[in-house]
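For this view, one protein chain was removed and the others were kept in their places.
The chains carry the letters A, B and C, assigned in the order they are written, with residues numbered from 1 in each.
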Amino acid sequence: MTSLTTDPIDPTALGALVIRPDHGAVTSFTGHVRNHHGGRSVDRLSYTAYPEMAEQECAAIAEEAMTRWDVVVAIRHRLGDLVIGDIAVAVAVGSAHRAEGFATCRFVIEEVKRRVPIWKHEHYADGTSAWVDPTAGTERRESEET
Amino acid sequence: MTSLTTDPIDPTALGALVIRPDHGAVTSFTGHVRNHHGGRSVDRLSYTAYPEMAEQECAAIAEEAMTRWDVVVAIRHRLGDLVIGDIAVAVAVGSAHRAEGFATCRFVIEEVKRRVPIWKHEHYADGTSAWVDPTAGTERRESEET
Amino acid sequence: MNGYRVQLLARYAELLGAEELAVDLPTPATVSMLTDALRALPGGSALPAQPVLARNLRIAAPGDLIEPGDALALLPPLAGG
Partner (left out) sequence: MNGYRVQLLARYAELLGAEELAVDLPTPATVSMLTDALRALPGGSALPAQPVLARNLRIAAPGDLIEPGDALALLPPLAGG
């Protein structure tokens, strides 16, 4: 399964991939492009990846989750140019019970943010742009990150 | 906003209702019809509600969540005849940060199951049918419920 | 005596063979007087000793007073979601 895509991400379609006839729950998370970051007004942004490694990490995260819990996991991350409101990342978890669905979904999105080699280039309303560096300025990061 | 519907529930459309330009996260839960319950093989089921009160309770739950957290909440519950895999209930939560998105989504689905007057009539593979009573047989409930 | 209209939901409508019933009760009437009267009807013996009654869209306690014109509904154990 390929996790990286340049096409818009459809949560309904992603949820359909993880539902099994004996599963009753799908827990999902989508991360959307916001109109502000670090106090600056964002117009649009673009995501770039180290594709081979990003695919491998997404597959490894899903595999780890499916070893730890009795779940089915799907991960999508969009690359290229996105505008405000667009879905940048989506995680869907199918499970028999909702407790493990919530636990898995949270685990997966945390791991995606921590491990998957993807970068974000923000274009601001004032015409400037910058690569986002979550390691620069811890306070800003805690208050700003989704 | 109306929470009860006889139409299929579309998670993508529900998510779009709760996303704001300054919010980066949508956390969702969907409950699907399973092919088994209490050890019996389920073919299909139908949901019925006390509609006026169910709408009021859904609105109250969303309002409570939005008072407690800085979130936008949408709830849908389907009524009528459903088949295996169909979405029976959906919760979508838009938030600035994912921690409050997960907390809210879990709170809302728990409250929906606890407070909203809706009932489930299951039709089994052997031709029989029964109203589901979650208060009958605590052990079965804990192991079976999503 | 006053007349009260009660909605019966889901399994309780099947038990009592009606989706709505009219019940006459002395004044003042309480929730438990109403539910006792329903339990005395044909099929009503299968109801729990204190079935849940919603009065004006809120769960009422057995000792709560009810009035003619109240929206009354007898609710089986919830099973939504």
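Here, a residue touches a chain if its C-beta (ideal position, glycine included) is under 8 Å from a C-beta of that chain, and two chains touch if they have at least 3 such contacts.
Because the structure is a prediction, the values reported are computed rather than measured.
S.K.: Which of the chains on display does the removed chain touch in the whole complex?
M.R.: A
S.K.: Kindly note down the residues of chain A that lie in touch with the hidden chain.
M.R.: 31, 47-50, 52-54, 56, 77, 88-89, 109, 112-121, 131-136, 146
Operating definition for what follows: only the chains that are shown with their structure count from here on.
S.K.: Farthest chain from chain C, going by mean C-alpha coordinates, please.
M.R.: A
S.K.: Applying the contact rule given earlier, which two chains have the most C-beta pairs between them?
M.R.: A-B
S.K.: Give, as an integer number of Å, the spacing between the C-alpha centres of chain B and chain A.
M.R.: That gives a centre separation of 24 Å.
S.K.: Pull out every residue in chain B that's touching 2 or more other chains.
M.R.: 31, 109, 146
S.K.: Which residues belonging to chain C are in contact with no fewer than two other chains?
M.R.: Within chain C, no residue touches at least two other chains.
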